[in-house]
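Everything on this sheet refers to the single structure shown next.
Every protein chain but one is kept in place in this view of the complex.
Read from first to last, the chains carry the letters A, B and C; within each, the first residue is number 1.
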(Lines give C-alpha, C1' and ligand atoms only; values in the text may rest on other atoms or scores of the structure.)
Protein backbone atom coordinates (compact mmCIF):
# COMPACT_ATOMS: atom_id res chain seq x y z
CA UNK A 1 0.00 0.00 0.00
CA UNK A 2 2.88 2.37 0.76
CA UNK A 3 4.45 1.65 -2.62
CA UNK A 4 1.09 1.75 -4.37
CA UNK A 5 0.38 5.24 -2.98
CA UNK A 6 3.91 6.51 -3.58
CA UNK A 7 4.01 5.34 -7.22
CA UNK A 8 0.83 7.35 -7.93
CA UNK A 9 1.78 10.36 -5.81
CA UNK A 10 -1.34 9.69 -3.75
CA UNK A 11 0.37 10.10 -0.40
CA UNK A 12 -0.96 13.65 -0.35
CA UNK A 13 -4.53 12.25 -0.29
CA UNK A 14 -3.80 9.60 2.31
CA UNK A 15 -4.34 11.68 5.43
CA UNK A 16 -5.87 9.78 8.34
CA UNK A 17 -9.05 11.81 7.89
CA UNK A 18 -9.39 10.88 4.22
CA UNK A 19 -8.49 7.24 4.81
CA UNK A 20 -11.11 6.97 7.56
CA UNK A 21 -13.66 8.23 5.03
CA UNK A 22 -12.47 5.77 2.38
CA UNK A 23 -12.78 2.99 4.95
CA UNK A 24 -16.33 4.10 5.78
CA UNK A 25 -17.20 4.12 2.09
CA UNK A 26 -15.97 0.57 1.62
CA UNK A 27 -17.75 -0.68 4.74
CA UNK A 28 -20.90 0.88 3.30
CA UNK A 29 -20.47 -1.26 0.19
CA UNK A 30 -19.90 -4.34 2.34
CA UNK A 31 -23.03 -3.71 4.41
CA UNK A 32 -25.02 -3.17 1.21
CA UNK A 33 -24.18 -6.74 0.14
CA UNK A 34 -26.02 -8.07 3.21
CA UNK A 35 -28.87 -5.61 3.52
CA UNK A 36 -31.68 -7.64 1.97
CA UNK A 37 -30.42 -11.07 3.04
CA UNK A 38 -31.93 -12.97 5.94
CA UNK A 39 -29.61 -14.09 8.73
CA UNK A 40 -29.54 -17.56 7.16
CA UNK A 41 -28.95 -16.32 3.64
CA UNK A 42 -26.04 -14.26 4.93
CA UNK A 43 -24.42 -17.45 6.25
CA UNK A 44 -24.58 -19.08 2.83
CA UNK A 45 -24.12 -16.39 0.19
CA UNK A 46 -24.34 -17.49 -3.45
CA UNK A 47 -20.96 -17.82 -5.22
CA UNK A 48 -21.27 -14.48 -7.04
CA UNK A 49 -22.32 -12.79 -3.80
CA UNK A 50 -19.42 -14.32 -1.91
CA UNK A 51 -17.01 -13.13 -4.61
CA UNK A 52 -18.32 -9.57 -4.27
CA UNK A 53 -18.21 -9.78 -0.46
CA UNK A 54 -14.61 -11.05 -0.62
CA UNK A 55 -13.72 -8.07 -2.78
CA UNK A 56 -15.32 -5.65 -0.33
CA UNK A 57 -13.58 -7.33 2.62
CA UNK A 58 -10.32 -6.81 0.75
CA UNK A 59 -11.05 -3.10 0.19
CA UNK A 60 -11.85 -2.66 3.87
CA UNK A 61 -8.65 -4.47 4.85
CA UNK A 62 -6.47 -2.37 2.54
CA UNK A 63 -7.76 0.95 3.84
CA UNK A 64 -7.70 -0.24 7.46
CA UNK A 65 -4.07 -1.34 7.17
CA UNK A 66 -3.11 1.86 5.37
CA UNK A 67 -4.85 4.04 7.98
CA UNK A 68 -3.10 2.22 10.83
CA UNK A 69 0.21 2.54 8.98
CA UNK A 70 0.05 6.31 8.47
CA UNK A 71 -0.89 6.70 12.15
CA UNK A 72 1.88 4.39 13.32
CA UNK A 73 -0.55 2.02 15.03
CA UNK A 74 0.26 -1.68 15.23
CA UNK A 75 -3.13 -3.22 14.38
CA UNK A 76 -2.39 -6.72 15.63
CA UNK A 77 -1.13 -5.44 18.97
CA UNK A 78 -4.09 -3.05 19.28
CA UNK A 79 -6.53 -5.89 18.52
CA UNK A 80 -4.94 -8.16 21.12
CA UNK A 81 -5.09 -5.41 23.74
CA UNK A 82 -8.76 -4.83 22.98
CA UNK A 83 -9.54 -8.54 23.12
CA UNK A 84 -7.91 -8.72 26.57
CA UNK A 85 -9.96 -5.72 27.63
CA UNK A 86 -13.17 -7.31 26.36
CA UNK A 87 -12.36 -10.55 28.19
CA UNK A 88 -12.39 -8.53 31.42
CA UNK A 89 -15.32 -6.35 30.54
CA UNK A 90 -17.67 -9.08 29.38
CA UNK A 91 -17.21 -11.84 31.93
CA UNK A 92 -18.18 -15.08 30.22
CA UNK A 93 -20.48 -16.29 32.98
CA UNK A 94 -22.35 -13.05 33.23
CA UNK A 95 -22.94 -12.30 29.56
CA UNK A 96 -23.64 -15.84 28.36
CA UNK A 97 -26.25 -16.05 25.63
CA UNK A 98 -27.65 -12.58 26.08
CA UNK A 99 -28.04 -10.55 22.92
CA UNK A 100 -29.26 -7.48 24.74
CA UNK A 101 -26.16 -7.54 26.88
CA UNK A 102 -23.84 -8.14 23.95
CA UNK A 103 -21.48 -5.25 23.41
CA UNK A 104 -22.41 -2.40 21.19
CA UNK A 105 -20.82 0.99 21.16
CA UNK A 106 -17.74 -0.28 22.92
CA UNK B 1 -12.55 -14.20 18.68
CA UNK B 2 -13.87 -17.72 18.08
CA UNK B 3 -13.19 -18.65 21.70
CA UNK B 4 -14.47 -15.33 22.95
CA UNK B 5 -17.79 -15.84 21.16
CA UNK B 6 -18.08 -19.50 22.09
CA UNK B 7 -17.44 -18.87 25.80
CA UNK B 8 -20.33 -16.39 25.88
CA UNK B 9 -22.64 -18.41 23.62
CA UNK B 10 -22.63 -15.45 21.24
CA UNK B 11 -22.06 -17.53 18.10
CA UNK B 12 -25.81 -17.32 17.53
CA UNK B 13 -25.48 -13.54 17.10
CA UNK B 14 -22.40 -13.71 14.92
CA UNK B 15 -24.09 -14.11 11.55
CA UNK B 16 -22.32 -12.38 8.65
CA UNK B 17 -25.21 -9.94 8.46
CA UNK B 18 -24.93 -8.95 12.13
CA UNK B 19 -21.15 -8.79 12.03
CA UNK B 20 -21.24 -6.51 8.98
CA UNK B 21 -23.52 -4.21 10.99
CA UNK B 22 -21.19 -4.34 14.02
CA UNK B 23 -18.29 -3.48 11.73
CA UNK B 24 -20.24 -0.52 10.31
CA UNK B 25 -21.00 0.68 13.82
CA UNK B 26 -17.34 0.60 14.83
CA UNK B 27 -16.24 2.35 11.63
CA UNK B 28 -18.81 5.03 12.45
CA UNK B 29 -17.08 5.57 15.79
CA UNK B 30 -13.69 5.71 14.08
CA UNK B 31 -14.89 8.29 11.54
CA UNK B 32 -16.38 10.36 14.36
CA UNK B 33 -12.92 10.72 15.90
CA UNK B 34 -11.76 12.54 12.76
CA UNK B 35 -14.87 14.50 11.82
CA UNK B 36 -13.94 17.94 13.16
CA UNK B 37 -10.18 17.65 12.64
CA UNK B 38 -8.40 19.36 9.75
CA UNK B 39 -6.29 17.21 7.45
CA UNK B 40 -3.19 18.32 9.35
CA UNK B 41 -4.69 17.74 12.79
CA UNK B 42 -5.65 14.24 11.69
CA UNK B 43 -1.99 13.53 10.96
CA UNK B 44 -0.95 14.50 14.47
CA UNK B 45 -3.73 13.53 16.85
CA UNK B 46 -3.25 14.43 20.50
CA UNK B 47 -2.21 11.49 22.73
CA UNK B 48 -5.71 10.99 24.16
CA UNK B 49 -7.20 11.16 20.65
CA UNK B 50 -4.67 8.66 19.33
CA UNK B 51 -5.49 6.30 22.21
CA UNK B 52 -9.19 6.44 21.33
CA UNK B 53 -8.44 6.02 17.62
CA UNK B 54 -6.24 3.01 18.39
CA UNK B 55 -9.12 1.49 20.36
CA UNK B 56 -11.53 2.03 17.47
CA UNK B 57 -9.04 0.59 14.97
CA UNK B 58 -8.87 -2.47 17.21
CA UNK B 59 -12.67 -2.83 17.29
CA UNK B 60 -12.82 -2.58 13.50
CA UNK B 61 -10.06 -5.17 13.16
CA UNK B 62 -11.75 -7.63 15.52
CA UNK B 63 -15.11 -7.52 13.72
CA UNK B 64 -13.45 -7.59 10.29
CA UNK B 65 -11.42 -10.68 11.19
CA UNK B 66 -14.44 -12.35 12.77
CA UNK B 67 -16.64 -11.63 9.74
CA UNK B 68 -14.02 -13.03 7.35
CA UNK B 69 -13.66 -16.08 9.60
CA UNK B 70 -17.35 -17.00 9.69
CA UNK B 71 -17.49 -16.60 5.89
CA UNK B 72 -14.35 -18.68 5.36
CA UNK B 73 -12.55 -15.83 3.58
CA UNK B 74 -8.77 -15.50 3.87
CA UNK B 75 -8.39 -11.75 4.41
CA UNK B 76 -4.68 -11.55 3.62
CA UNK B 77 -5.09 -13.45 0.37
CA UNK B 78 -8.15 -11.38 -0.59
CA UNK B 79 -6.25 -8.15 0.14
CA UNK B 80 -3.28 -9.24 -1.98
CA UNK B 81 -5.58 -10.20 -4.86
CA UNK B 82 -7.25 -6.79 -4.67
CA UNK B 83 -3.95 -4.95 -4.54
CA UNK B 84 -2.84 -6.79 -7.70
CA UNK B 85 -6.13 -5.85 -9.33
CA UNK B 86 -5.71 -2.20 -8.36
CA UNK B 87 -2.15 -2.19 -9.73
CA UNK B 88 -3.63 -3.09 -13.12
CA UNK B 89 -6.67 -0.86 -12.86
CA UNK B 90 -4.90 2.29 -11.77
CA UNK B 91 -1.78 2.44 -13.94
CA UNK B 92 0.81 4.49 -12.05
CA UNK B 93 1.66 6.77 -14.97
CA UNK B 94 -1.93 7.56 -15.79
CA UNK B 95 -3.27 8.25 -12.33
CA UNK B 96 -0.28 10.07 -10.89
CA UNK B 97 -1.20 12.88 -8.53
CA UNK B 98 -4.82 13.14 -9.52
CA UNK B 99 -7.30 13.26 -6.67
CA UNK B 100 -10.32 13.34 -8.95
CA UNK B 101 -9.10 10.19 -10.61
CA UNK B 102 -8.27 8.45 -7.37
CA UNK B 103 -10.43 5.42 -6.81
CA UNK B 104 -13.70 5.66 -5.02
CA UNK B 105 -16.46 3.14 -5.15
CA UNK B 106 -14.14 0.39 -6.34
CA UNK C 1 -29.23 24.30 12.71
CA UNK C 2 -27.92 27.47 11.03
CA UNK C 3 -28.51 29.48 14.19
CA UNK C 4 -27.19 26.69 16.38
CA UNK C 5 -23.91 26.60 14.42
CA UNK C 6 -23.62 30.37 14.18
CA UNK C 7 -24.16 30.95 17.91
CA UNK C 8 -21.26 28.60 18.69
CA UNK C 9 -19.01 29.79 15.86
CA UNK C 10 -19.10 26.24 14.52
CA UNK C 11 -19.73 27.26 10.91
CA UNK C 12 -16.00 26.86 10.35
CA UNK C 13 -16.32 23.13 11.14
CA UNK C 14 -19.46 22.62 9.07
CA UNK C 15 -17.83 21.97 5.72
CA UNK C 16 -19.67 19.43 3.54
CA UNK C 17 -16.77 17.02 4.06
CA UNK C 18 -16.97 17.23 7.85
CA UNK C 19 -20.76 17.07 7.90
CA UNK C 20 -20.71 13.95 5.71
CA UNK C 21 -18.40 12.38 8.30
CA UNK C 22 -20.64 13.45 11.17
CA UNK C 23 -23.59 11.93 9.33
CA UNK C 24 -21.67 8.67 8.86
CA UNK C 25 -20.82 8.62 12.56
CA UNK C 26 -24.45 9.02 13.56
CA UNK C 27 -25.63 6.36 11.09
CA UNK C 28 -23.03 4.07 12.66
CA UNK C 29 -24.68 4.60 16.03
CA UNK C 30 -28.11 3.93 14.52
CA UNK C 31 -26.96 0.69 12.89
CA UNK C 32 -25.38 -0.39 16.18
CA UNK C 33 -28.82 -0.25 17.83
CA UNK C 34 -30.04 -2.96 15.44
CA UNK C 35 -26.95 -5.11 15.08
CA UNK C 36 -27.83 -7.96 17.44
CA UNK C 37 -31.60 -7.84 16.95
CA UNK C 38 -33.43 -10.35 14.78
CA UNK C 39 -35.60 -9.01 11.96
CA UNK C 40 -38.66 -9.47 14.18
CA UNK C 41 -37.09 -7.86 17.23
CA UNK C 42 -36.16 -4.87 15.07
CA UNK C 43 -39.85 -4.40 14.24
CA UNK C 44 -40.80 -4.24 17.90
CA UNK C 45 -37.97 -2.59 19.80
CA UNK C 46 -38.37 -2.31 23.58
CA UNK C 47 -39.36 1.19 24.79
CA UNK C 48 -35.83 2.10 25.90
CA UNK C 49 -34.43 0.84 22.60
CA UNK C 50 -37.01 2.81 20.64
CA UNK C 51 -36.12 5.94 22.61
CA UNK C 52 -32.45 5.51 21.74
CA UNK C 53 -33.28 4.77 18.08
CA UNK C 54 -35.48 7.88 17.94
CA UNK C 55 -32.56 9.93 19.26
CA UNK C 56 -30.21 8.50 16.64
CA UNK C 57 -32.76 9.10 13.87
CA UNK C 58 -32.89 12.72 15.05
CA UNK C 59 -29.09 13.06 14.93
CA UNK C 60 -29.03 11.64 11.41
CA UNK C 61 -31.80 14.02 10.33
CA UNK C 62 -30.06 17.07 11.77
CA UNK C 63 -26.76 16.40 10.03
CA UNK C 64 -28.49 15.42 6.78
CA UNK C 65 -30.51 18.63 6.72
CA UNK C 66 -27.46 20.71 7.63
CA UNK C 67 -25.32 19.06 4.94
CA UNK C 68 -27.99 19.67 2.29
CA UNK C 69 -28.32 23.27 3.48
CA UNK C 70 -24.64 24.14 3.20
CA UNK C 71 -24.59 22.58 -0.28
CA UNK C 72 -27.73 24.40 -1.36
CA UNK C 73 -29.55 21.15 -2.12
CA UNK C 74 -33.33 20.94 -1.67
CA UNK C 75 -33.68 17.54 0.02
CA UNK C 76 -37.41 17.12 -0.58
CA UNK C 77 -37.08 17.93 -4.27
CA UNK C 78 -34.04 15.65 -4.61
CA UNK C 79 -35.91 12.81 -2.89
CA UNK C 80 -38.93 13.20 -5.17
CA UNK C 81 -36.69 13.19 -8.25
CA UNK C 82 -35.00 10.01 -7.06
CA UNK C 83 -38.30 8.33 -6.28
CA UNK C 84 -39.48 9.10 -9.84
CA UNK C 85 -36.23 7.69 -11.17
CA UNK C 86 -36.61 4.52 -9.08
CA UNK C 87 -40.20 4.10 -10.31
CA UNK C 88 -38.80 3.89 -13.84
CA UNK C 89 -35.75 1.84 -12.97
CA UNK C 90 -37.49 -0.80 -10.92
CA UNK C 91 -40.62 -1.60 -12.87
CA UNK C 92 -43.18 -2.95 -10.39
CA UNK C 93 -44.09 -6.02 -12.42
CA UNK C 94 -40.52 -7.03 -13.04
CA UNK C 95 -39.07 -6.62 -9.58
CA UNK C 96 -42.04 -7.90 -7.57
CA UNK C 97 -41.06 -9.84 -4.46
CA UNK C 98 -37.47 -10.42 -5.40
CA UNK C 99 -34.91 -9.64 -2.73
CA UNK C 100 -31.96 -10.42 -4.93
CA UNK C 101 -33.24 -7.95 -7.47
CA UNK C 102 -33.99 -5.28 -4.89
CA UNK C 103 -31.83 -2.22 -5.36
CA UNK C 104 -28.53 -1.91 -3.68
CA UNK C 105 -25.75 0.41 -4.62
CA UNK C 106 -28.14 2.66 -6.51
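One rule holds for everything that comes next: a contact is a pair of C-beta atoms (placed from the backbone, for glycine too) under 8 Å apart; a residue touches a chain by one contact, two chains touch by 3 or more.
All of these numbers come straight from a predicted model, not from anything done at the bench.
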Legend entry - Positions on subunit C contacted by the hidden chain, ascending: 1, 4, 7-10, 12-13, 15-18, 20-31, 33-34, 37-40, 42-43, 45, 50, 53-55, 57-62, 64-65, 67-68, 70-71, 73, 75-76, 78-79, 81-83, 86-87, 90, 92, 95-97, 99, 102, 104-106
Legend entry - Interface with the undisplayed chain - residues on subunit A: 13, 18, 21-22, 24-29, 31-32, 34-36
Legend entry - On subunit B, residues whose C-beta touches the chain left out of the figure: 17, 20-21, 24, 29, 31-33, 35-39, 99-100, 102, 104-105
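The rule is simple: only the chains that are shown with their structure count from here on.
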Inset, instruction - Between subunit A and subunit B, two touching copies, which fits better, same or different residues at the interface, with half of the numbers shared as the threshold? - result: same
Inset, instruction - Would you please write down the residue numbers of subunit C that are in contact with two or more other chains? - result: 21, 24, 29, 31-32, 35-36
